[in-house]
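What follows is part of the complex, with its chains left where they were.
Labels run A and B following the written order; every chain starts at residue 1.
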Amino acid sequence: MVAGSHPKDIWATATRADGMTSARVRPATVERGARAPAGVPDARRVEAYRWMVLARLVDERCLTLQRQGRIGFYVPLEGQEAAQIGCALALEAADWIFPAYRELGLALVRGVPLETLFDQFIGNSGDVLKGRQMPNHYGYRDRNFVVASSPVGTQITQAVGAGLAARRRGDAIATIAFFGDGTTSSNDFHAGLNFAGVFRAPTIFFCQNNQWAISLPRAQQTHSATLAEKARAYGFEGVVVDGMAIDEVYRAVRQARERAVAGDGPTLIEAQVYRFGPHSTSDDPKRYRPAGELEKWKQHDPVAGFRDELIREGRLTVQDDEKLWEAARAEVASAWKTAESKPPVDPLSFLDDVFAQPTRELEDDRRRLAALLAQREGKP
Amino acid sequence: MTELTLVQAVNRGLFEAMRQDPDVLLLGEDIGLNGGVFRATEGLQKEFGAERVIDTPLSECGIVGTAIGMALYGLKPIAEIQFMDFIYPAFDQIVSELAKFRYRSGGQYPCHVVIRTPYGGGIRGGLYHSQSTEAFFCHTAGLKVVVPSTPADAKGLLLTAVHDEDPVIFLEPKRIYRSVSGEVPEGDHRVPFGVARTAREGSDVSILAWGAMVPTSLEAAAKLADEGISAEVIDLRTLVPLDEAAVLASVEKTGRAVIVHEAARNAGFGAELAARIAEKALYSLRAPIARVTGYDTPFPYALEHLYLPTPERIESAAREAVRAG
């Protein structure tokens, strides 16, 4: 945590619209390993920024597309770019990711093509998931990016299991579970961290504390001072990092990864961030967000902050920056165009993949549905 | 009488129940300031305070376990589960505890919790915002299972649920939360449990349905009428207790049964209806019992319109039944 990187008031007490106070807690302890790795390496700093910009623009675009009815739903990540991209850069390609539904920045850095993500948002014939899932619930085996589900927390125990399996196979990798502040209340958070502690799993628990679980503020989610300190209940360390500062995040994840791979067990990382947008396109934060809170956090916009840093570091000029945004905008537009032009998903495909081989009943259903569809189209 | 949507009727029912009895309280995720993600609890926290309309941490296990403790102590908690798909973290509390408290204590500990939850497809919710797993709860002795299909019933059954002495799983068909509206009586309107509603009378075939499938079945019945097939539509309203007599009477009259539900077919509640008819009204049957249901797949996103029963599929089943005998 860069001392003094935020003005006190953000970490202090915010007042909700209903007069309840939600305590923002300054990190109690910040772990610093003896050989603390530096932040995002020089060679990847501009790349990191490019990912942040791309994520920001995808967000913007998707919110519009949803309003236009061209995608059905969207979960924005605005405000959480540094946390996700810093984390993604600190991982190795062989590490297994167990995402929640808000990890678009992570997916991009992992190398999931934007078009592939858009295909998923539409659920078209290009969608690897065959149109089965709501937008944002994607997963790509070839990127070690496990497919998300909606019920919160379930990925946490699974990440532990995969970590133990990797260890058994002799693979020197880490597994990492992503989840939000609200999800620390879930059954699987408890079971997953406990199993990880007992079995010293090579697993990182990456909590993006964006201060809200839909309309419930962090202070009403749990009475502990920080989320990170919950790790103690399971016999390992938790650390709080400033999730608006990409280098902080990178460093903490590198350390946790080293620990995992060295056989030193799990780590819980609480990245303190803020959700700038709504919970999802179905949500209206005006109903619950206290006046002024968003504005305060926006002063610490991770994208703008990192741009300024890069400019100060002499790695980026204002002109570079403009070009970079433009290029990213073009990339988004072109990927969307290609995705949107693809034909819809095969109508019978929703009957596949229930089992490795369909049951007789599913084969019958397929035959009957095919006949019905043919009839509808006036075919014999 | 006021013209209300279904979700408004639920909201009015909650207002009424809370006004009637200070022991009634609500707990759930995002039900306070936010008024619930579907706005079913809109305005309630403002009216009754945060002590009676309680925003809880994100734990269905905690919500139901806490509600049970409150009920044991004598309060009348109404728990909201944000989507039926998210009820499973609380499944142990519901199946092992809520359903069995009265029984296992020899009648000493009634445990009256109402669990409200929006269920069903048709809102592009994919695998996890679309499920209808009422069969799980029907199979669990000790739970009552209620599914309104009209605004008046939503309010009337909810008030009956709140005044009942047993645990109630109250399933709200979110697909028709706003698309259906109707006259709803003011005040303490109650609709009894265990009494099915004949949504449309007919003589050739009985269509048995509940929740969001009732309007779909009525659409089918209207089209069938154009072809000269007179379909009766029975809205079960409560699955437990079941108005078996109404089901049997209708099938005995028509000789044909088409059962409609959104849930997967295999071991769905439709099977139970078929089994009862095959046991108790076999000799009246003029055609095989048909089920028009969701498929035995998880609930899909892009193709939900093919997954869900449509009037077309219901009509076709009814037509076949009529053709059969």
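The definition used in the following text is that contacts are C-beta pairs under 8 Å (C-beta built on N, C-alpha and C of every residue); 3 or more make two chains touch, one makes a residue touch a chain.
None of the values given here were measured: they were computed from a predicted structure.
Although just one copy of each chain is shown, the whole complex contains the chain kinds in the amounts A x2, B x2.
Assume only the chains that are shown with their structure count from here on.
Once the centre of each chain is set as its mean CA position, chain A and chain B turn out to be 35 Å apart.
Against chain B, in their complex, chain A makes its touches with residues 16-18, 20, 72-73, 122-124, 127, 131-134, 137, 149-152, 182-183, 185-187, 213-216, 220-222, 282-283, 287-288, 344-345, 347, 349-351, 354, 359, 361-362, 365, 369, 372, 376.
Touching chain A in their complex are the following residues of chain B: 29-30, 32-35, 37, 45, 50, 55, 57-59, 61-62, 85-86, 88-89, 124-129, 266, 295-298, 300-303, 306-307, 312-313, 316.
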